[in-house]
Each structure stands twice: as C-alpha cells, then as structure tokens.
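Heads up, this is only part of the complex; the chains shown haven't been moved.
Note that the chains take the letters A, B and C in the order they are written out, and that residue 1 is the start of every chain.
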Amino acid sequence: MDLIVINGNSSADVSLGISSAVEAAIFRAGDFRVVTPSFGPSTVEGYLDGDLAAVAVIKEVAKWEPEADGFIIACFSDPGLYAAREITAKPVAGIAQSSMVTAVQLGHSFSILTPLQRLRPLIAGLVKKYGFSDHCVSIETIHISVAGVKENYERTVLDFIDAGRKAIERGAEVLILGGAVLAGMEATISRELGVPVLDPVKCAVVQLESLIHLSLSTSKICGFDFPREKECLDCPSELSTIYRQK
Amino acid sequence: MDLIVINGNSSADVSLGISSAVEAAIFRAGDFRVVTPSFGPSTVEGYLDGDLAAVAVIKEVAKWEPEADGFIIACFSDPGLYAAREITAKPVAGIAQSSMVTAVQLGHSFSILTPLQRLRPLIAGLVKKYGFSDHCVSIETIHISVAGVKENYERTVLDFIDAGRKAIERGAEVLILGGAVLAGMEATISRELGVPVLDPVKCAVVQLESLIHLSLSTSKICGFDFPREKECLDCPSELSTIYRQK
Amino acid sequence: MDLIVINGNSSADVSLGISSAVEAAIFRAGDFRVVTPSFGPSTVEGYLDGDLAAVAVIKEVAKWEPEADGFIIACFSDPGLYAAREITAKPVAGIAQSSMVTAVQLGHSFSILTPLQRLRPLIAGLVKKYGFSDHCVSIETIHISVAGVKENYERTVLDFIDAGRKAIERGAEVLILGGAVLAGMEATISRELGVPVLDPVKCAVVQLESLIHLSLSTSKICGFDFPREKECLDCPSELSTIYRQK
C-alpha cells in the first residue's frame, strides 16, 4: 500500500511533524510518502493561502496518481479535496473531514481548537459542508499565527488546554486539533482534560487505510467524475495529461 | 485485538453472514467473535424489535466488556449503541453510523437500500441524528421482509439493483446496504450500477479497528459517562455489576 | 375513558408524584391508572437506564392494551414511545413531546430544566427529533441526581429558579420541567419568574385526552404499523401475543 500524504503548505518543517503523525498512525508496514509542494504559501491561514494550496495539492495528486493507493491532504482546510476526488478514483482523505467523522463516533459533540481567530468562518464552512453543524459546539482559537505555534510550543499547548476547557464547558465531548501543525499535542491535552483529543492527520491515516483496505473508490457517477478534457492555458505540467492538451 | 461483533437479532443464520463480512474486512490477524443474543426477535423490522434488540445488545456488551477491545453492533438500526457507549469506554461502532461516515468520504450524497418500507422513518431518524440529512438523497425500499431476503436472494439482489438505479437518478453517488442481512450483495450491485455500494458491517469493522488502533475511547465527560449506580428491579444478571445491585 | 400512565422507572415513590399530577390535570371524571414497572432502574439518568425503561414501558403497554383508551409514558426521555405506537393504535403520549408541543403554543421559545448535566445530549436529541431545535434556547441543569431531587426538594426548587432565570436571559419565554420527578414544582417557579412553567405529565394528560376525545389513533400506514409476527427468543410474556410465539 502506498499512501501519498500531501502537506498543504510548502514548509518542509511541517512535513516532518506530519511524517511523525503518519508513522504513529499507520496500520500496516506499508509505504507512505509525505510530499511537500514546491509551490504555495508556507502556512495556510485563510482563503488566499487555501486557494494556492489547493493547486499545490492538485499538482501533487496528479503527479503521484500512477503509483499511489490513496491520498491524504494534510492541511486542516482540506484544500483541493474535491478536485483531488475528481482527478483520481483512488480514495482521498482530507484531515478536517477525517477528524470530524472520527469525532462523532466518540461523543455527541466536538469542538475544534485552532490557532487563529480568522480561521473560524473558514472552518465553520467546512463543518457545515460535511454535515456536522449540530455536532460542532464551537471553534476555539488562541490568537497565535500558525508559524508561531512551533516557536511557542509550550505556551501554545497551555493555551489550547484553556481553550479546550472552555469548549468542554460549552458542551464539547471531543476535541479536534484544527491544524496539521498541531500534530503531537493531543496526548498532553487529552491527559489534562480527560476527553479524547484528535490529531487530524492520524484520523486521516486510518480513514484512508480503511477505504483502501475495503477496495472502495470515489464515486465517479456525477459530481466527482473525472475532469473533462479541454484546453487549459499555461497548464501546470502535472495536469497536462488530464487536460490532454496539445 | 479482540473485536466483539454483536448481531442485533437472535438468528444464528444472520450471524453467519455477519461473520463472513467481518472476516473479509478485518485488517489484522487479530481475533474477533460474532455473538448471537439468546434474547430478542429473530429480525429487527421496527421500533419494538429494536427496543428489545437494544437490551439484547447491551447485555452482550456488559458480558464481554472485560475481554473486548471494542464492539460492533451489527444491526442497521444501531440498537443500544448509545447505551453501549455508556457501559464501556472502549469504542463501539454501529453499522448504520459507520456506513454513513464512510459514504460521505466517497461521494457528495448517498442513498440507503433497505428491505421494508416501514423502516424508512426509523432510518431517516438515524440519518438526521448523525447529521447526514443533507447528504442522504433517499431511502429506497423493495417491499420484502428481512427474513424473506434470504429465501429470495436472487430476486432481492435484482430488486435492489432497480432501487439503486432509482436512487442514482435522484442524485445518489454512493449506495449503502441498509441491513446486516444484506451483507455480500455489495459487489454485484456495485458492478451493475457503477457506484460504490457499502456493506455496513465491513464499514464498522474498519471504523472500529481504526479507533482501537489509535487508542481512542468514548468520551466519558458528559452524555456517555458510565451509568450511575442505582437499584434496578429484576436486573438482567449481565448488568448487575453495573448497577451494583444487592 | 381509561388512561394508563406508565412510570418509566421502577420507583413507586415517583409514581405517587405522577399520580398527583395526573389527578390535577385530568379533564373528565374518567378513570386513570398509574402503573409502576416491576422491571428496570429506579431512575432514568442515561441511555442504559432509558433502554431498560423502554422495555419496561413496552411490557406495560402490551399488558394494558386491551382495556386502555390511551397511554402516557411518564418519563422525560420518552422511553419506548415509538415502540408503544407500533404495539397499539390507541394514542400514546410521551411527556417530553407533550411538553414541547404545549410550550410552542405559549411562547416563541422554551428552555428545559433538568437535574443532571449528563442528560443534556439525550434531551437535545429528543428536541431535534421532534422538530424544536430552533425553539429550544437551552437545556439548563443543576447537578443533582434524579434521586436527590426528593431529598433536597427546597434546594432543588431554588436551583431551578436560578437555572430558569439564566434561561430567560438567554431568550426562553417558557420553561419545561424536564423530569417526571419534578412534578409539582411548576407553580412556585412560575410565580417567582413570571413565565409559564410546564409540568410535562400534565401536558401529556391533556394532549392524550385530546387525542382520545377526537377519536384519533396512531397512523398504521408505515413506520408505526403493528409489529410483524416473528420468533422472539426468551420473549417477555407480555409480548408473546404480539410475536405470536409458539
């Protein structure tokens, strides 16, 4: 089994953290590969970042498609998730969706902990899209930049513990770490607060492995059908086969 | 890893089918055990059946709790699922919920194929409870009793193919077989219709194995906290430890 | 008219309180009977309790069906309500549903006051199922066990007054006492806070009498059709006629 795990941003650093999470979560002895795009912003903290990240992700999906068994998009805004599901029939997991489908199996309700307040509407949009508005109690933020998380690791963990406590008071039974960059904090926060805390990358690994194991592939009958051939100006080379361009 | 798979009804026959599905889906070489309750109706075709099945399931959960790593409730109405999540901290998968969380990772929308029309409101209630009303296009039925499925296997498969075609016309991208008794039909229907068709038992196996593998347990902080000790009249022996009854 | 009022738990004590509430609410000089199951937990404080209570209720419904004109399930989680509606065509009122349909005729919005925090997700599930998520402002709890209510009656009333005040600040116009055990507190709380406070048992009495008076019976055309005959292992004797078991 060959899992391609695509970091949504272009930070090799973040890819390292993702790699550890995948390593820890992977079921089988199978191969996986974490790829860092050579295009796009160093962190995803909004829609512009996310739209560039989507293209970065798509290019990686197209590039690795022939040898992959499935894909993980390791960025909490799930950039390019639906396009990836068009490009390939092989299963594609977005870490945000994966974490939410996991969370609802562990409790009635969840909250998402994420660094920046500005990400709240974006994440709320995903929650709504995936069907979990009734299950999502809150999106708690701690006012730190995504890049700042690493530099202030101890502080960040403490802040997330506080944020998690607030979420629990509001009724959350499960917490989701809303960011690939937060991978690894889950054990500490969970121990402190006494609730399951989900690392979304790990959730995506097991969800993807599950789909592959059951030989399930994305439905091609309607909205995720393969892209139609057409002209594409200045087409990224990775996508030229898809667009069958001259 | 020791998975306890509880048939919601008391038919040893159905347990055999469940067993094959589990066998086919299980990831690891680990042990599993399909248990058939010695209490309750032979099929679940409504609320009364379901309420009895819930108690049957609960008793099995309590009985096997000490040696289990997790539980599957292999009955499409997920009887006793929430009570089971109270009794044990170990993860519990209901095949209806498992199939839905799997389906939304493969397409925008799904339909559920199930034998009896009278089950439609019951299943619609589950869909709403789990958050997937917007994703569920329809619940298609073919007017056969659950017990009749086995006797008319060929006919049933053909009827479900027709029902699936109708669902696809209505916009479904993925189909879910709504019943443990339908296990094994998914390949034929999928081949015929060209869409993913989910056997819910298999979905539950991989979802449960995923939770166990990540060492995740049910949140005990609020609604799924362990049952409170109290007097229970005529308490089923399996539950006496829980109620700590004299 | 013969109303059968089924206490969902096995406490004769609670049945007494229910009896007073029924007495106070009943319209006609007709007969009613409050029955206490000889099976199940002494209070309902979660899903396990509720699933056992459901079977306890179902058995009473089956037992009294021949001579009843209608049934009330006097437990705020409405255990066995849908199964009861299958078993008999005679109308069945659940006190939670009855209180909510009453509340929306008195104000734009309501809150539910209930003893234990752990009951919040369970009750929220009922609110959603019955269609009142938009009308339900909050579920306020006071951290006392259901059994503790009686022992700390004065304190409990005061705590509910505080909880009700909080609910009103959040926008509630009507308050519902979320528990059969709370019957009788409504006048004091209402007087103190100046809003309607509903005793759910009383609401159920008038709702049920209304249905009986209009000769309305549960729809048998689909989801509440009579249970299908089938084998049932270790079938409770009260249900043997239903399952037509050898």
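By definition in this document, a residue touches a chain if its C-beta (ideal position, glycine included) is under 8 Å from a C-beta of that chain, and two chains touch if they have at least 3 such contacts.
None of the values given here were measured: they were computed from a predicted structure.
Taken over the full complex in this file rather than the chains on view, the one protein sequence occurs as 6 copies, with 3 of them shown.
Definition applied: only the chains that are shown with their structure count from here on.
For the pair chain A and chain C, the distance between C-alpha centroids works out to 44 Å.
Rounded to whole angstrom, the centroid-to-centroid distance between chain B and chain C, based on C-alpha atoms, equals 28 Å. Within chain B, residues 222-224 each touch two or more of the remaining chains. The touching residues of chain C, when paired with chain B in their complex, are 10, 37-43, 45-52, 54-55, 58, 80, 82-83, 85-87, 117-122, 125, 128-129, 145, 147, 222-225, 227-228, 230-234, 239, 242-243. Put simply, chain B touches chain A in their complex at residues 25, 27-28, 91, 93, 97-98, 101-102, 104-108, 130-135, 168, 171, 173-174, 194-196, 198, 202-203, 206-207, 209-211, 213-214, 216-224. Contact residues on chain C toward chain A in their complex (touch as defined above): 120-121, 124-125, 128, 133.
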